[in-house]
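Note that one protein chain of the assembly has been removed; the remaining protein chains are unaltered in position.
In this document, chain identifiers A, B and C correspond to the written order of the chains, with residue numbering beginning at 1 in each.
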Amino acid sequence: MRGLRRAEILIALLLAAAIVLAAFSTPWLRFVLTVALAKGVAVLGILLLLRAGQVSFGHALYVALGAYAVAFLAPRVPEAALLLPLAAVVAGLVGTVVGLFVSRYREIFFGMLNLALSMVFYSVLEKLYHITRGTDGIRVPAITVLGQPLEGSSYDWAVFAMALGLALLFGLLARAYLASPVGQALAAIKTRETRLDFMGVSPRRVLLSAYVLSAVMAGCAGAVIAMATRHVTPLLAYWTASGELVFIAVLGGAGGVLGPFLGAATFELVRVYAAATVADAWGMILGAVLLLVILFARGGLWGIVAARLGRRRAA
Amino acid sequence: MGEWFEQNGALLGLALLDGIASAALIFMVAVGLNLVFGVLRVLNVAHGSFFAIGGYMAASIGLLMTAVGLPPWASFAALLLAAVVTGAILGPLIERFLLRRVYAEESVLQLLVTFALFMILEDLQKIVWGVQPVSFGGPVALMGTVDVPFAGDVIPYNAYQVILLPVVALLTLGGLAWFLRRTLAGRVIVAVTLDREAATAMGIDAGRVFLLTFTFGAVLAALGGALSAPTASLVPGVGASTIVLSFAVVATAGLGQIEGAALTALMIGIGRSVAVTFEPELEVVVPYLIMVAVLLLRPQGLFGVPETRRI
Amino acid sequence: MPVTSPLTRRGALAAGFGSVLLPAGLSAQAPAAKPSELKIGITTFLSGPASVFGVPGRNAAEMLAEEINREGGIGGVPIRLFFVDEGPGIDHLVGEFRRLVQNEKVDVMLASISSGSCLACTPLAEELRKVTLLWDCGTQRIFEEGSYKYAFRSQANSTPEMMAPLLYLLKHKPDFRSLAVVNQDYAWGRDSWELWKAAMDVLKPGVRVVAELFPRFGATDFSAEVTRLLALRPDVVLSTSWGGDLDTFIRQSAERRLFERSTFVLPLAESSLERVGRLLPPGHIVGSRGDHWHQHPRPADPAALQRFVANYRRRFNAYPIYPTYHMAQAFSALRAAYAKATAANGGNWPSDVQLAGAFPGLEFDSPTARLRIREDGQALEPQLIGTTAQDDRFPFPIMDRMVVFPPETIMPPVGQKSLDWIRTLTADAVSRVPDPVRPAG
């Protein structure tokens, strides 16, 4: 177990190096990987909730909040280093308010309430047409990164670095959090919630902490996606976007913090390759990949990696 | 208030008629999902695909029947046939070869299996039926309209929508209630819904109950799709919007509750048509607002039994 | 099949991954040797409800590419198409746009049905310095709020597309006093209503708007809306909806005799005519987002239009609808631009910059008219509006009393924003509406 945890760090570094190399060698991949890393961060939040046995079908809400926060604030605060924390704060605040409400609910009720709230936000983005431009979306104006006005590929690199930095930061944070008493109490919510009450611990507060953390992560992910695509639309908040996050979480495997990133990279690349092969049936291919993973590798991609490592260690 | 009613009472009445008609369709789809969820505890995303395929199938069969010169009333048979064919083929296949393999897994995995299936079926529909809107208006034309008096005038309504659909929904509700309470098979299903462990411990073959329920749910979804084909055009993505709405109904109604599904469908249907009449911008969020409001007051859903946390 | 081969594309993708490529910025200055094939990336909807337009657009592109290649390609270079689905959202689209430009090295992009997609793609075109033709999206904001060196639009935009039906209505049914709108709840639905309302307030003040309904995009039931309209009895019902939404709305309105109570204005109904058939009764105003229809009364080149319609019908068993004409316009513009740029380059193959330089002022043929791209990148395309009528030759309504609006009269000049321009309109605009065209023969 300890060995695996150490191997996890090594693999994370290797993976980061591979991603940098790929981004360096192939310019278009840099963008795809930036988005994949950002989604990985959002999925990390989903993973925290999955630990407690809860599936949110509405976390695209926070991705969209982070993205729109960037789009709305960028004209006034055109600096990435400020926009990112601002997006995190916005997502965190909304996450706290919503979390206080939804942390009372479990299973389908938890999942559907999240879905409902994200769909209400989606509608608001559409309805407030004169502010949000509806489905046309808002263009993110040029922003500086650490005071540097960057353009073209140097800007892309900066956003990529930001995504990678966030992935590492939140990866470590989530790892520490999951190993901590609160993180362990999350899994206890899944298996025997009432016992927590009889030990004097509020399951609701434990879940709330994970919920707020996941909202912040999704908000940061949304901010990076906004900075990378430079255009935000309400589709970011649609329920299918939330479904995609859960999809990636399961694809990558909920067993470790690397799962979300393996899942996100695989998801984006499979979609690109599938779309390049059969542009109008990529959904079918993605669906088939997910089915195969669930049926034959239940721990997801990280589960496969971990099993390999375990075997090598044993041999 | 009284004055408002005097001015708008008649409008409200019209909205109620529309609401009931749309509630009937919502109910048909959602009740199947709720039944399946109650028994299998699997939130079946592919339910939306069953709806879409049922609709497409109804249009295809209906148009075929018209083409070979069958009498017009046969188009009603087409709707039923489409539902049964779709549900009876897809349901058992999916339950046997996919769901059965993941019953022991965490619920998120079960859900994702159906999500993956939904993505696959979505593209299959495009391959089979293309992307152009498909519809089949036969039954509506056949039944004609009924005129509802309004402000010295009449408002024509489709008899199909305001008479046939509610009647079918009521028959389904009544039939289901009778089946679940009065027949052995139905009681077995209820027993499994309430307490799966206890039911299997009593010797109930859960596998068969699951298969039957899932197939039945699939038929109901396909019937919902088939019944909507005469009034709506089917396009890619129609299954997706159906399933979100049905999810909202299930969460609001309470686990496996058919009366809950009926009441929720009615609230959503009427809520939406009232919104269209008086505050159109609210229409889209009505189902979600109803769900949030209901769960605030009744955390287990309208008819949900609070699950005793056993210790 | 000369269009695409999945295997080689997969191979190219695999080769791109891991090979060190030149920074994107250099491609624009790269020496322009005549390539062995001309690669065209096309973004269109292949999934979701908007594939109602996206797939016919792709069909037209494939058909046209084959035809062009049979004739030796563009400037002697065979063309090859790469399709991207707009369905999954902006992040996927932007990634694919970059991949096509940076990895597949496409020469030109044809971007987007959705206005949101176009708004995201145009800045990208500038950044990557890749000629991008906006082939179908409608928003007028793009060239009114920004100026681009690499992005151009080969068709009209929302402003003329809404001005034409409004002027037609004002001319042919001038005494309406109340109006209701039923548009899809997304940017186009809102945008088109805003344009219409602004112009109507200027040209015919005092019209009572009795209902503004924006049902959910992709709605499958409009019963409540129809009831509301039946009760309100507006003189005119406007709907810029399209696809399954419009089909359903027309169907339910017809069944419940709403068409008998109100005059409908359906600026996009051309794309639904064949499907809804006789349900749509005579006497209602329809348009086609441009100057195209298979029964166009006065095509510039009747043989070309007939050939296009016949080929499309033979291949896809349906009449072409407006996205297919828009695709044809994009191909035609591209062909003309290559010819012009090659000529300007002394007969040599043009670079990206040179190609881009050919678009302002470019003239090219659509199947029905000769179009011009203005210096701001926006094309001038006439608008065809007509009234539905029955014709025994067709199982669906055709357009009668067709008016072809010259583009200059229904859109702002370069540098002026639509809403500002609309405010300057006078009643004169209505009196300048051309007379209906008498079909030749």
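In the analysis below, contacts are C-beta pairs under 8 Å (C-beta built on N, C-alpha and C of every residue); 3 or more make two chains touch, one makes a residue touch a chain.
Here, contacts and distances are computed from a predicted model.
Engineer: So one subunit is absent here. Using its UniProt record, which name fits best from "ABC transporter ATP-binding protein", "NADH-quinone oxidoreductase subunit B", "Acyl-CoA dehydrogenase family protein" or "Heterodisulfide reductase"?
Structural biologist: So, among "ABC transporter ATP-binding protein", "NADH-quinone oxidoreductase subunit B", "Acyl-CoA dehydrogenase family protein" or "Heterodisulfide reductase", the name matching the hidden chain's UniProt entry is "ABC transporter ATP-binding protein".
Engineer: Any idea which of A:179, A:292 or A:307 touches the chain not displayed?
Structural biologist: From the options A:179, A:292 or A:307, the contact with the absent chain belongs to A:179.
Engineer: Kindly note down the residues of chain A that lie in touch with the hidden chain.
Structural biologist: Residues in contact with the chain left out: 176-177, 179-185, 187-188, 190-192, 194-202, 206, 209.
The rule is simple: only the chains that are shown with their structure count from here on.
Engineer: Which chain's mean C-alpha position is the greatest distance from chain A's?
Structural biologist: So the chain farthest away from chain A turns out to be C.
Engineer: Roughly how far is chain B from chain C, centre to centre by C-alpha average, rounded to an integer in Å?
Structural biologist: Distance between chain centres: 37 Å.
Engineer: Chain A to chain B: how many Å between their CA centres?
Structural biologist: So the centroids are 32 Å from each other.
Engineer: Among the residues of chain C, which are close enough to touch at least two other chains?
Structural biologist: Residues 47, 51, 55, 185.
Engineer: Out of chain A, which residues touch more than one other chain, so two or more?
Structural biologist: 127, 280, 283
Engineer: Any idea which chain C residues touch chain B in the complex?
Structural biologist: Within the complex, chain C touches chain B at residues 47-49, 51-52, 54-55, 185, 211-216, 218, 220-221, 223-225, 227-228, 230-231, 233, 243-245, 247-248, 251-252, 255-257, 272, 275, 279, 318.
Engineer: Hey, which residues of chain B end up touching chain C in the complex?
Structural biologist: Where chain B meets chain C, its residues are 11, 14-15, 17-19, 21-22, 25, 122-123, 126, 130-133, 135, 137, 140-141, 145, 150-151, 153, 155-158, 161, 228, 231-238, 241, 272-273, 276-277, 280-281, 283-284.
Engineer: Using the touch definition up top, name the residues of chain A that touch chain B in the complex.
Structural biologist: 50, 53, 55, 57, 104-105, 107-109, 111-113, 115-117, 119-120, 123, 127, 193-194, 239-240, 243, 246-247, 249-250, 280-281, 283-284, 286-288, 290-291, 294-295, 298
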